[in-house]
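The complex is shown incomplete by one protein chain, all other protein chains being positioned as in the whole.
Each chain gets a letter, A, B and C, in the order it is written, and its residues are counted from 1.
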Amino acid sequence: MTYSTEFTVRFGEIDPARVVYYPRFFHYFHQAFESWFENALGVPYGKVLEDHNIGFPSVHVETDFKRPLRYGEKVRIDIDLLEIGKRSITVRYTAVRLPDGEVSAVSTIKTAAIRNDTFKSVDIPDDWRERFEKFKSGQK
Amino acid sequence: MTYSTEFTVRFGEIDPARVVYYPRFFHYFHQAFESWFENALGVPYGKVLEDHNIGFPSVHVETDFKRPLRYGEKVRIDIDLLEIGKRSITVRYTAVRLPDGEVSAVSTIKTAAIRNDTFKSVDIPDDWRERFEKFKSGQK
Amino acid sequence: MTYSTEFTVRFGEIDPARVVYYPRFFHYFHQAFESWFENALGVPYGKVLEDHNIGFPSVHVETDFKRPLRYGEKVRIDIDLLEIGKRSITVRYTAVRLPDGEVSAVSTIKTAAIRNDTFKSVDIPDDWRERFEKFKSGQK
Partner (left out) sequence: MTYSTEFTVRFGEIDPARVVYYPRFFHYFHQAFESWFENALGVPYGKVLEDHNIGFPSVHVETDFKRPLRYGEKVRIDIDLLEIGKRSITVRYTAVRLPDGEVSAVSTIKTAAIRNDTFKSVDIPDDWRERFEKFKSGQK
C-alpha cells in the first residue's frame, strides 16, 4: 500500500536559484511521515511520542534529487514502507510533481525506534509492529 | 547600552522576490535575543528556561519594514531595552545593512515573563530585574 | 467576507518551550495570504509576481499573541481585508485554535503594492483594485 499526501510549493520555500531549497524536501518528507501516522496508522505522531513514549528519529538517509520544484507547483509525496526491522523501519518517499507525474526526488529513510524520554534504542513494540505490518501487507 | 550581533543573509532565507522572506526577520530577532542573553545578560537562554524556570514569549509585536535585504548582504541587529515592566520587558530590534548603515527593519517586541513549566505570567524575578536594569542603565 | 484556511501544527514548528516558535506564525499568515490569492482572488500569487509584475511585500506589522499553539493542534487562519489604499492593502489575520475557537494570535499587516522587477511602490492596478473590492464588499 502506498500512502500519499499532496501540497503546493510555498513562497517561503524557494531559494535564489528559484527552486525549492533542497533541505526543505526533508521537511516535506517529515510532514508526510506525520500525516501517515495520523491518517493511515491511526495515531497522531504527537500521541505516539507522549502517550506511547516512543519516537522514530532518522538514522540513515539516502536521497536522489532528479528535478527541481518551482514556486506554486503541486506536489504529491508517496510513502512506501520498505522494511520493518527489529528496532527500525525503512520508508521510501517519492516526491512527484503534479499533474505530469515527473519524479522530483526519491529518499529512503531508516528511522530507529527509541524511547522518547531516554532516546535509547528499543525493539518496536508489538502493537506498532502490527500497525506497520498491516500497512505493509497492503503493498504490492 | 545597545547590544549588537552581525550575520550574513543565507541562501535558504530568500524568497521568489529575491529578498529575505519577511517572517525570517523575526527569526533573526529571536537569534539576536538569544545572543543578548548569552553574551550581555550572562545566562544562555536555554539555562534561563531550564534552571531559572522562566521564559519570555512575545506577546506584542510592531514592525516597520523599510528596505529589503538581499542574498549575501551583511546585517547587524541592534538591541535596545526600552522598558522593564512588572511582568514584561519591551525590546527594540533594528536591522541595519552593512556597511552602508541603511535601516532595513525596526521592530518593538514586548515579551511577558512566564514560568516555563506552567506558561503562567509571573513578576520578573529580582535577579532578572537587576540584570535588565544594569543593562539598561548603560543606555543613553 | 472572511477567507479561511486550516492546517495542523507540525513537528518542525515547535520550540523548546513546547509551543509554536512565534516567527512561524508569520509563515502561517503568508501561506494563508497565498491561499487567499489562489482560491478567493482568482490568481495564484506566483502568477501575480510573474505575469502581472506586481508584488505585495509587508511594510507594517502589528501582532498580539494571546495563547500558544501546541504540536498537533488544528488551526484556522481567518483573513479579513480591512482597507484598500491607493498604494497598499491592510489585511487582518486571526489564528484560531480548533475545535474550541480560542484565538491564538491576531495580526494586522499592511502590504505595499510594488512593481516586482524594480521593487518600486506603485498604485494598485485597477484590475487588482476590483478584485480586492469585490472581496471586501462581501464583508459584513
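By definition in this document, a residue touches a chain if its C-beta (ideal position, glycine included) is under 8 Å from a C-beta of that chain, and two chains touch if they have at least 3 such contacts.
What you see is a predicted model, and the numbers here were worked out from it, not measured in a lab.
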Left-out chain, listing which of the shown chains it touches: A, B, C
Absent-chain contact - pick from A:Ala17, A:Leu82 or A:Leu98: A:Ala17
Of A:Val43, A:Val59 or A:Ile84, the residue in touch with the unshown chain: A:Val59
Positions on chain B where the hidden chain makes contact: 8, 10-12, 27, 30-31, 34, 38, 44-47, 71-72
Absent chain, residues of chain C that touch it: 11-12, 14-16, 18, 21, 23-24, 71
Absent-chain interface as seen on chain A, which is shown: 16-17, 19, 21-24, 26-27, 29-30, 46, 49, 55, 57-66, 68, 116, 119
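Operating definition for what follows: only the chains that are shown with their structure count from here on.
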Rotation in the CA alignment of chain A with chain B, degrees, nearest 5: 180
Distance from the mean Cα position of chain C to that of chain B, given in whole angstrom: 24
Distance between the centres, which are taken as Cα means, of chain B and chain A, whole angstrom: 34
Multi-chain contact sites of chain B, meaning residues that touch two or more partners: 16, 21, 23-24
